[in-house]
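With one protein chain withheld, the remaining protein chains of the complex are depicted in position.
Should a chain be cited, it is by its letter among A and B, assigned in written order, with residues numbered from 1 in that chain.
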Amino acid sequence: MTDASALIREPWEDFARQKEGVSFGFWIFIASEVMFFGGLFFAFAVDRYLHTQAFRIGLQHTDLTYGTINTALLMSSSFFMTAVVRGAPAGLRRTTVFGLAVCAALGVGFLITKGIEYHDDISKGLIPGAGFPLRPDATQLFFGFYWIMTGVHAIHLFVGICLVLLIETLIVLRRLPLQSPTIEIIGLYWHFVDIIWMILFPILYLLGRWP
Amino acid sequence: MHVWIKPAGVWIALLALLAATIGAAHAELGALSIALNLLIAGICIGLIGILFMNLARSSVLIRLAAASGLFWLLFLFVMTAGDYLSR
Partner (left out) sequence: MTDITLDRLPHVEAASLSYLTEGHTLGSWLLTTDHKRIGVLYALTITFFFFIAGAAISVVRLELVHPHGLFITDEEYNRLFTLHGVIMVWFFLVPSIPTTFGNFLLPLMIGAKDVAFPRLNLMSWYIFVAAGLVTLYALIAGGVDTGWTFYTPLSTFYANGNVIAAAAGVFIAGFSSIATGINFIATTHMLRAPGMTWTRLPLFVWAIYATSVVMVLATPVLAMSLLLIVAERWLGMPIFDPANGGDPLLFQHMFWFYSHPAVYIMILPAMGVASEVLACFARRRVFGYVAMIISLMTIAVIGFMVWGHHMFVAGQSPYANLIFSFLSFIVAVPSAIKVFNWTATLYKGSITLKAPLLYVMSFIGLFTIGGLTGLFLASVPLDIHLHATYFVVAHFHFIMVGGTVSAFFAALHFWWPKITGRMYPDAWARIGAMTTFLGFMVTFLPQFVMGYDGMPRRYHVYPEQFQPYHVISTIGAVILAVAYTLPLFYLTWSLRYGKIAGDNPWHATGLEWKTSSPPPKENFEHTPVVTEEAYFYELEGVEDNGS
């Protein structure tokens, strides 16, 4: 609690107001990310509308096991992140350090699972182009979206993991006070990446899988 | 301890919803399965947004910022739907 005054940055004059401002600014950023991914989902929705049957066939060739594991991993990571975001301003150092570590680990677990899944997809030849195993041709469109959507999501997750590890290090080294607004906004970012996956999972693994 | 308890409740709910959505897909209900999948996804997103991201206790300003992204997407989806659905 005593660190607060050291955290005030120009032009803010009141720490509580600065914290509110940082939160607000980050939510505006999240709104922009909603539009970014929203654009992608929009394109997917249009093409699914135009080629519903082909998209279903494509979806049947994604691996539900990997998808389910990944969803559970991210949901759990969000749980730990929530404890961090609540624990840090209350001064709970061990909760914060532990929570961030588990969160990062679960995130890495997601990326590893995804990597294995990608490997499997490649060995099944599911990269659009010559030699694509499925018909009709619009299944390639589905997999175009699959690779792009999961790829962009994975990049976002990777960035998130790096940020989590960064603040973990700074907190452990006592270079970042627990009251810092940075912790809350990294939490918001992490949850947002989780929310994106909550949309990706049904549209790439579930919708119409079993007619 | 208190920072873990309420989030744990949400976590269990999320995992239960995960099971439910897979079950709904397995149930072979056609369009209803799809509707359920999307509905459950919406509930999960709501839980994460409102409870994990703390929108429940945030200022009006922050809630407006959160809502504006979603609202603006409507312009993109609805007006383009007008094009594709009427071709």
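The working rule: a residue touches a chain if its C-beta (ideal position, glycine included) is under 8 Å from a C-beta of that chain, and two chains touch if they have at least 3 such contacts.
Model, not experiment: these values are computed from the prediction.
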Given A:Thr62, A:Thr95, A:Gln140 or A:Gln179, the one touching the chain that is not displayed: A:Gln140
Contact set of chain A toward the excluded chain (per top definition): 9-12, 17, 20-22, 24-25, 28-29, 31-33, 35-40, 42-43, 46-47, 50-51, 54, 127-129, 136-138, 140-141, 144-145, 147-148, 152
Chain B, residues in touch with the chain not shown (by the definition above): 61, 68-69, 72, 75-76, 79-80, 82-84, 86-87
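Convention: only the chains that are shown with their structure count from here on.
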Whole-Å separation of chain centres (CA-atom averages), chain A against chain B: 15
Chain B partner contacts - residues on chain A that touch it in the complex: 20, 23-24, 27-28, 30-35, 38-39, 42, 45-46, 49-50, 64, 68, 71-72, 75-76, 78-79, 81-83, 85-87, 90, 92, 95, 187-188, 191-192, 194-195, 198-199, 201-202, 206-211
Touching residues (chain side chain B, partner chain A) in the complex: 3-4, 7-8, 10-11, 14-15, 18, 21-22, 25-28, 30, 33-34, 37-38, 40-41, 44-45, 48-49, 51-54, 58-59, 61-62, 65-66, 68-70, 72-73, 76-77, 80, 84
